[in-house]
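Structure record follows, encoded as structure tokens.
A single protein chain has been omitted from the complex, and every remaining protein chain is retained in its original position.
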Amino acid sequence: MRIYAIAVFLFLYVPIGIIVLFSFNAGRHASELRGLSVQWYGKALSNPFVGDAFVTSLIVAFSVAILSSLMGTAAALALQRLKGTMRVLFDGLIYISVMIPGIVIGIATLVALVTVFDFLNPLLASIWPEGTKPPKLHMGYVSVIAAHTLFTMSLVIILVRARIAGMDRSLIEASMDLYATPWRTFYQVTLPQIYPAILAGFLLSFTFSFDDFIISFFVAGANTTLPIYIFSSIRRGITPEVNAIGTMVLAVSLILLMTAQFFLRARTNR
Amino acid sequence: MSKTNDDNKPISAKKFMKYFRSYQKGSISRRHFLGVTGLGTAMTIMGTAIPSLWSGKAHAFPDLGDRLVFSTWPNYWNQVNLDEFSELTGVHIQVNAFGSNEEMLAKLQAGGTGWDVFVPTNYTISNYVALDLIEELDLSRIPNYDAAANNPKFAGPATVNGKVYCVPKNWGTTGFIVNTKKIKSKPKSWKDFFDVTMGKGSGHTIVHDYQLTTIGAALCALGYSFNSIDAKELAEAEALLIKSKPHLFAITSDYQPGMRSGDAWMSICWNGDGTQLNNDLPEMEYVIATDGGEIWSDFYAIPKGAPHLDAAYAFINYMQDPYIQARDAVVHGYAPTDARAIALQPDSLGNDPILHPAAELMNGLEFGAAQTLTDPIRAEVIARFKSA
Partner (left out) sequence: MGAGSKPNQWLTVALLTPTSIWFLFLLILPLIVILVFSFGERAAVGGYAGGFTFEQYGNLPSRLKAFQNTMLIAPLGTLLSLIVAYPLAYYLALRVSRRFKLLLLVLVIVPFWTSLLVRTYAWIFILGGRGIPTLLEFIGIEGVRLINTPGAVLVGIVYGYLPLMVFPIFVSLEKLDKSLLEASSDLGGSPFKTFMQITLPLSMPGIATGCMLVFILLMGEFLIPAFLGGGKVFFIGNALVDLFLQSRNWPFGAAVSVTLVVIMLITVSLYMRMMMRSKTGRDESLM
């Protein structure tokens, strides 16, 4: 059993080890190791497009995570009061949005938006006052964030709802009996109980959005997210720069994880 | 050869640097510097020269912005040139490599690409113009471009309805590359290519993932025109492709990694990539097929709505400098269309048989035809082949 576990961990980590090793490659072609050097880290860090892509990905992922957890939690709370047809309708929509493959979401959103823009842009131009430049609608931050949020919002709804179902209702009733306002009941009783689910939803949404390639590929317009940048670097001819970027992303997530762990431990020890 | 520097004549990068240094040292005036380097014209037209930006900055052209998005083909640039342009202007270049003209067209049709400069192939330009996706060029902003030095056979497609939409980059041929250590039968034609694929070389051939060359190769192997849009001929080509599919190693336009790793022994190939492979691995031999194939020229163009228009013009102008063109070609192995650049090339390249094939070899080659890009049957044939 232990040997099996070790084998699986090797399977998981050997490719990552190779990525890290080749990021220190001194050669230009990623397939041959020619001495060690950190030049590719320098190249990646001094390349403003890597920075741009990273910032774009962060902005998108944070917006998606915040929007999803707010809207998803609100919807989950409201849905438990909903009965009948509306409830069935919403349940159906939630499952469909989780079930539909990302590639279809990407394509459908692209096609729909292009159609809507083609219709709206001439209209905007015609009603815009003479002499000023009419705004031109196009793909960008808004379309990626919106398309990602569809999936992640439904994810948060499912997570939070599962948590509400397992929640101790007697506390809420007790609070109501004590004439607490609904807001107070929510803030002091409900929220602390569903908080872990919201946090999990936030993290999942962030991870999903940060790593998504296929939806962004279709709807990001001129905005390059990190996965899109990596994809086009791989197509441009594989250089160790990609490995350096991958290693840095891994290092950043490890550091974040260890910091979180450190703070958690500091809190529990107190 | 490069000429003397009156105001409208091109200037080599070496001279440019000399002038740039003199300008920095203050021995020539800014006006003179901008004049001789040809970059002044752009600034005069813009009329937005901001004096304060010129004081003591390392970058000579701050008003160009600091970003440029350049969409081109894999292995088709000299990084030294791009880095030098960034150093001179402060404009960083993002290179996007694409697998096919179809892909570029699809991206441009969907809109909002953010590209500033892209590299279309001869047969696509009239389509781009018809779809209103490409800027008409203001040649006064590209003083380094010399129409007279360019062979009209290659530069011709840049002009549509009397208007110039792009300037030539390089020209080349599409044939195939053979790893002669693995395949010893010396295939000469597309017919041989498919025979070897389905015979001794089974499992080790790469074909491109877009319509023009892959369907074209199959058509040539069957004795038809590379550009055919005849439904019956295309059906035969499709049958040949589908029959060969189980014997292929991959369907991709990025064939260098597969050839270099030894997984693939033969691939449809552009001549410059053939040179690149041959330089590193002498057993790689580039073949112009005796039964036909493609001859093409590529261009620098600006898509409609390019976000960094000034940087785009400055970049194209820089890349048109004969010295820069020659320096580009040394790395990517594709011949310039510009006689001034050819004259600057080392003799070894000028006589290179891959770069400048003998005339009789090129007799059977055809320029890609504009209608192949939008022909629905060709589009569907390649898509069916890929998902077969």
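Letters A and B mark the chains in the order given here, with residues in each chain numbered from 1 onward.
Going forward, a contact is a pair of C-beta atoms (placed from the backbone, for glycine too) under 8 Å apart; a residue touches a chain by one contact, two chains touch by 3 or more.
Being a predicted model, the structure only gives us computed values, none of them experimental.
> Which is it among A:Met71, A:Met167 or A:Ala180 that touches the chain not included here?
That would be A:Met71, which touches the missing chain.
> Among A:Leu36, A:Met99 or A:Leu120, single out the residue that touches the unshown chain.
Checking the options A:Leu36, A:Met99 or A:Leu120, the one contacting the hidden chain is A:Met99.
> On chain B, what residues meet the omitted chain?
Touch set of chain B with respect to the missing chain: 100, 102-103, 105-107, 109, 127, 130-131, 203, 209-211, 245, 248-252, 257-258, 261-263, 374, 376, 379-380, 382-384, 386-388.
> Touching the hidden chain in the full complex, which residues of chain A are there? Just list them.
Interface residues of chain A facing the absent chain: 1-2, 4-5, 8-9, 11-16, 18-19, 22, 30-32, 70-72, 74-75, 77-79, 81-82, 90, 93, 95-105, 107-112, 115, 146-147, 149-150, 153, 155, 157-159, 161-162, 165, 182, 207, 211, 213-214, 218, 226-227, 230-231, 234, 238, 242-243, 245-246, 249-250, 253-254, 257.
Note that only the chains that are shown with their structure count from here on.
> Can you compute the centre-to-centre distance for chain A and chain B, using the mean CA position of each chain? Integer Å is fine.
Once rounded, the distance between the two centres reads 37 Å.
> Report the residues of chain A in contact with chain B in the complex, numbered from low to high.
Residues in contact with chain B: 29, 31, 47-49, 52, 110, 114, 117, 138-140, 221-224, 232, 235-238.
> Within the complex, which stretch of chain B touches chain A?
66-67, 69, 74-75, 92, 94-99, 110-115, 254, 256-257, 260-261, 307
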